[in-house]
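Step one of this worksheet: look at the structure below.
All protein chains but one are shown at their positions in the complex.
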Amino acid sequence: MNPSEPLARLDLGRRQRLGMIEAIWGETKDADQITTILDRLHQAGELALVTRVSAEKAIKVEERLRLEQPQIAAGFEHHRQARALTSGALPSADPALGLVQVLCGGTSDLPVAHEAQLALRCHGVTTELVVDVGVAGLHRLLEQLPRLRNARVLIACAGMEGALPTVLAGLLPQPVIAVPVSVGYGVSAGGVAALHGMLASCAPGLSVVNIDNGYGAAMAALRILLTLRGAAAADRPSAAPRC
Amino acid sequence: MNPSEPLARLDLGRRQRLGMIEAIWGETKDADQITTILDRLHQAGELALVTRVSAEKAIKVEERLRLEQPQIAAGFEHHRQARALTSGALPSADPALGLVQVLCGGTSDLPVAHEAQLALRCHGVTTELVVDVGVAGLHRLLEQLPRLRNARVLIACAGMEGALPTVLAGLLPQPVIAVPVSVGYGVSAGGVAALHGMLASCAPGLSVVNIDNGYGAAMAALRILLTLRGAAAADRPSAAPRC
Amino acid sequence: MNPSEPLARLDLGRRQRLGMIEAIWGETKDADQITTILDRLHQAGELALVTRVSAEKAIKVEERLRLEQPQIAAGFEHHRQARALTSGALPSADPALGLVQVLCGGTSDLPVAHEAQLALRCHGVTTELVVDVGVAGLHRLLEQLPRLRNARVLIACAGMEGALPTVLAGLLPQPVIAVPVSVGYGVSAGGVAALHGMLASCAPGLSVVNIDNGYGAAMAALRILLTLRGAAAADRPSAAPRC
Amino acid sequence: MNPSEPLARLDLGRRQRLGMIEAIWGETKDADQITTILDRLHQAGELALVTRVSAEKAIKVEERLRLEQPQIAAGFEHHRQARALTSGALPSADPALGLVQVLCGGTSDLPVAHEAQLALRCHGVTTELVVDVGVAGLHRLLEQLPRLRNARVLIACAGMEGALPTVLAGLLPQPVIAVPVSVGYGVSAGGVAALHGMLASCAPGLSVVNIDNGYGAAMAALRILLTLRGAAAADRPSAAPRC
Amino acid sequence: MNPSEPLARLDLGRRQRLGMIEAIWGETKDADQITTILDRLHQAGELALVTRVSAEKAIKVEERLRLEQPQIAAGFEHHRQARALTSGALPSADPALGLVQVLCGGTSDLPVAHEAQLALRCHGVTTELVVDVGVAGLHRLLEQLPRLRNARVLIACAGMEGALPTVLAGLLPQPVIAVPVSVGYGVSAGGVAALHGMLASCAPGLSVVNIDNGYGAAMAALRILLTLRGAAAADRPSAAPRC
Amino acid sequence: MNPSEPLARLDLGRRQRLGMIEAIWGETKDADQITTILDRLHQAGELALVTRVSAEKAIKVEERLRLEQPQIAAGFEHHRQARALTSGALPSADPALGLVQVLCGGTSDLPVAHEAQLALRCHGVTTELVVDVGVAGLHRLLEQLPRLRNARVLIACAGMEGALPTVLAGLLPQPVIAVPVSVGYGVSAGGVAALHGMLASCAPGLSVVNIDNGYGAAMAALRILLTLRGAAAADRPSAAPRC
Amino acid sequence: MNPSEPLARLDLGRRQRLGMIEAIWGETKDADQITTILDRLHQAGELALVTRVSAEKAIKVEERLRLEQPQIAAGFEHHRQARALTSGALPSADPALGLVQVLCGGTSDLPVAHEAQLALRCHGVTTELVVDVGVAGLHRLLEQLPRLRNARVLIACAGMEGALPTVLAGLLPQPVIAVPVSVGYGVSAGGVAALHGMLASCAPGLSVVNIDNGYGAAMAALRILLTLRGAAAADRPSAAPRC
Partner (left out) sequence: MNPSEPLARLDLGRRQRLGMIEAIWGETKDADQITTILDRLHQAGELALVTRVSAEKAIKVEERLRLEQPQIAAGFEHHRQARALTSGALPSADPALGLVQVLCGGTSDLPVAHEAQLALRCHGVTTELVVDVGVAGLHRLLEQLPRLRNARVLIACAGMEGALPTVLAGLLPQPVIAVPVSVGYGVSAGGVAALHGMLASCAPGLSVVNIDNGYGAAMAALRILLTLRGAAAADRPSAAPRC
């Protein structure tokens, strides 16, 4: 590599432009690369979120930070269930943004749901988790309806045939963001059956993100909440427009 | 072709062996070929069922029979909604076989449902049709549950994301035969999304046939009903075993 | 069919439940079926929207209505560019809902964009159309940015490689609903390359609907606008909650 | 996760509703999650069946139960060939349900066949196994025909080209449930060639489940047997209807 | 086009090199192009075989030849069932090449079988056709076994699940060339299910050609017969060299 | 399993019926299962060929045989390059069968080529191997043409784009059996690009087997050689017909 | 549509930016839309190239121009073989750009080759066409090698297995742009087998465009020629840099 080329040209203007921090996709990066990026974000005074980090890699990163960069290690956190890392203080919840409910068809969908929850928490959004509301036992979902009416946005994660968001969007009027999960075998292995079921849904107004993309669903929800907050603020005399 | 080779070597032993008549798949056969087969089945004294026949082709076959083979034309019937032909007297309903309910997600699934109904009727089975119980308006399905409990077998036809049989099989204990329908566009065009959704279903014990295969679903139901009737008969002193 | 079975079991409670009218997918229905459904919705006093209707079929429906049901024909409209029909008075625009911008990569994406616009107009939403902002001539999109900032939701339609929503979502903070369009040939025929490009987007928070699903994108936008209006209303003393 | 959220919202009403126990898909759950679920089912007094558990994971679960929950360990069993766990007393065979024959094309299909047998045994169904009746040596299947006539339902597992259920369904009248097996390489790797061959079968009335879904085939068979037993019972004065 | 460029650079040395004539694939050529090629082959004194020609196109070619090139029209023949044209005298059968049996699962496979027969006849090979030996009625195939033992090569054409060549190759020792046929719907539409079933076959030594490629199967058979005749000749004193 | 069920119902009549031994596909069988099968074939006095056996599994089988069944171990051989095992004396070469040339595009195709060679050697066929004749350096193939003319059958193994058999079949008249190899990355990963290239070949009379199926190619070649030997024998007074 | 929105926002700066005119993809545009675009380009004084126009549509456009816009009709040309339209004077050939040879496997590839030739001619590039050099008759290609050495860029169009560019790139050092053509049936239908074969090629340095994309291949060649001319000019004192 030409020596003057930095490892990563971070998009530090993203918060300014979009109201979002730049998340780092950790799956194809090694502990060295992640540590370097954490350092650069720390220097820029920006909160860091690294997704898709295995437990082994997370431990390596943590050890390294403790030994070499204790000032970063202090603000470092390994979110095991969400398979993610954060570095820097997470913001406190902003009630003006409202609540996002994250639903799961089964326990196998939990890592994706946790990733969505963490990504929203990094932006001050309050979330709740509703597990095991798969449509094969429909009563479990129907029992949760009153609670779900409190959400401004619903994120529904499901593998197998992925019918949960379809049933949900037929029952409730809020935005429903469907996340196909790569849980299953045979024709549902890899999550494509769930993805196609969600895209082909007969329920009106479902929108879909890539398979296992809990982070993307969170950012789609955040765009809605930010617009909503901006519009509400614009509605009142003193509010500064959001974008 | 060697002159001694007949056009079609019909499987006239199928009723004896399996309790089913041989159905003729009409899609790739022309009016000539269909007429010849109807003649051969007529001579063998066997009821004929020809599926997947366009309205145009059906009219051609009918005209030809009227002109050339009036004795067959008398027993000929064009079932427009089922896109099928029959020749010969349909059997009267056998109450010992029980009832099959055929469900449709939407009106676009009707031709497949009608094919299933007709194929069962050709074997003396009583059916009922339940339309527009797609899961995007769940209440429509839930209202039908009491009526559906009367069926011995449920056949559920659905296109798009194909979630109907999944929801159904989570609610009722009978055999559910799922028929994906080639209705939809984008990822659901051709019915593969519905097929995969049904195979990947989280509901236990769903079984699936090929896309648009109303006839196949009917025959799978018939195998169940025949076994059931046979078993019931075997249970009583005088019954002759079915197979 | 059993005589008591209606042609279509319409979901007339959808407006109550979800704030949306039930749209009819016209592609697999013939002029007879559409006319019957228009009649039933007319009797129920509900606005009708029928999508994916060819020009030929639309003319047949219109002629039939004029002859047989002049009271419906009066409120009937054929939206040729959107390939859709409406029956009944379209609502006036509700400024509280805000503006949706609908963008197109090229003129071939127009029918899908028009469908989205019409579906929103049926629910009182104001829209604007921005054509020919494909990313191969980037300046055309960049010039439109100031205008695009006025929208509460952006719907971006694109065929071929489908990169438009990715570039857009990197530049603007609002919700971006991506609609892949079945325009292209070779690997992009049918719109799957665009769909996959949108789902795989490196831009954060893009959400996606099925190929050519202008109606679905509109309903996803509507869910956002309704929630936003509901939240704004809830924020003030007198507002009645929407759901 | 919000602390009040249970790990898994089990569908304990499934036996009541469908006549089936809820099976746990073990593939994506770790030993901790499985142990917790076994505990909850034990407390509910319900038989537990966990499928797709590797030998290593099974040993971990067993060790844990022995140390921490000896009262569950007493009723725990690892079914190595079926790659499954059960906890609680298996019911005794119910002769009124009748016999299911499970056929395999080759020895590689055995794990799937064993899973089907175990799932049926958990519901009191008697099964027999017929191995190595692949159609490349047709005489091996033909020799078994007399024995196969005793079954009420036939489950046929096959990988490669998956022709076994097609040949079988052409010879015997009972319900045939086809299970494609992910055995093969090249075009048959993953089981899709077998799946498609079974769905496309020219034999009438074959029904199909997902690749490797021995459990699903068992439940489809159970639905048939329960309906049959219910119908037989309904036929006699004193029987309580099943559903 | 540069004027000196001929329409088609025919491979007139193919008979010399491979023992085969160059067949013309007519599907994407218009009547003009076919007529020109027939003329060039006529001038070269070579037999012409044009495959995949629709009835309409064949009639156009024939009319044109009659008007403009009566000397070619004299030797022209339209083989309607094989969807092919020949021009020039077909060779008489060469008994030293032996017999090829062409089998069909159903009547829908006939055009492919006829193409194979015609292509072999153009090279002096005797063929027989065996129709309707699909494996759903296995007895029909088993009855033909004595007759099939006379063939040197077996060509088996089948659509749907394509199991015929698998069963055949398990019963007989000759070379079996499997031809998948694009007959079917749903997962078997286009012939891919049959193709994959044949490639994945558990029967040893099946070899496969492209979907609907009756011509290709014929040429694979011809390569075998020519090698056989050459080897037999080489075995005797007077034999002419092989290629 | 029911205790009376044997592990494997071997097809010991295959040699009688087809002139081939039953090969055992070792990929999904463990060392125990392979050892048991070797024992059963040893008892039946039949040569055993086990394909797709990893080096580790082969060593386990060998150790086990040495300890427990020294009489089998004596005739056991591990063919590392072919990833296969044999047990029992390999037959001596039968010159009446003639020569098979096995060609490889590159060294990565060698395991598949070695499997084909070994499978032919188990049936007394002489083979030669021609490596690195990929078409990107065409001269390497053209140099081998004189040598290749000696073969009765050509087996061509190639990965990547798989063009070798196409070029070969355009140059030589013998039967060419094409074996796609799962060597490559991106679109050629898994061998599907090579498979499709071979099936779609513009060269006449290529026949194809499944990806990596060296054994299958060998058996297809053997069927040709056996028929040829049988025909040659039939040609002379004293020869006993082969089938 | 909002009235101020133009039909098409043409990228008139493309020639300035890239040295290319904007080509119009005519496949999804009707005669009205094409006429409007021709008018706008005419007003801008820019040469127009419209690709993928059927003969019927071309005639409609031409008639319309003659009646309504005779000043455009004068410079209008319908290139039937290339399925394209031009409006405005084509530039004279620029010898500094050098020669491009366009090769075809067979006559079915001609429309794609002609499109490439026309698109280059619109930019002043000289081309030659070399037809029927498919690799099944290798000598036909080898004979053309001396002539092909004169080209600066080679464009190779091929359907079926698409091996032509692989063989070509192994023989000659120039840039080879491979164009898969949607000619074939079965696995090669639609051109995907050819596309994958070209991408997977074992020949070094082949680059590939979308299926049937003659225009794209021409523009890839043009980029090379422009860079080459620019570099040559830069090499001499007086040359103005190209970009």
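Per-chain numbering from 1; labels A, B, C, D, E, F and G assigned in written order.
Rule of thumb we're sticking to: a residue touches a chain if its C-beta (ideal position, glycine included) is under 8 Å from a C-beta of that chain, and two chains touch if they have at least 3 such contacts.
Everything numeric here is computed off the predicted structure, so don't read it as measured data.
Every shown chain that the unseen chain touches in the whole complex is listed here: A, C, F, G. Within the complete assembly, C:187 is the residue of C:65, C:116 or C:187 that touches the hidden chain. The chain that is not drawn here is touched, among residues A:100, A:151 or A:211, by A:211.
When the full complex is taken into account, the listed residue touching the unshown chain is C:204, out of C:26, C:204 or C:230. In the full complex, chain A touches the omitted chain through residues 1-2, 5-11, 13-14, 25, 27-29, 33, 52, 180, 182, 190-192, 195, 210-213. Listed by residue number, the positions of chain C touching the unshown chain are 105-106, 134-138, 160-163, 166-167, 169-171, 184, 186-188, 192-204. Mapped onto chain F, contacts with the missing chain fall at residues 81, 106-108, 114, 128-133, 136-137, 139-140, 183, 185-189.
Everything below uses one rule, namely that only the chains that are shown with their structure count from here on.
The pairing of chain E with chain F is characterised as same-residue: of all residue numbers used at this interface, over half are used by both copies.
Think of it this way: of D-F, E-F or A-B, only one pair shares over half of the B-D contact pairs by residue number, and it is E-F.
For the interfaces F-G and B-C, the C-beta contact count is higher for F-G. Chain C and chain G have Cα centroids separated by 36 Å.
Residues of chain F in contact with two or more other chains: 14, 170-171, 192, 195, 199-200, 204, 210-211. Taken as a graph of touching chains, this assembly fits none of the simple shapes: it is neither a line, a ring, a star nor a complete graph.
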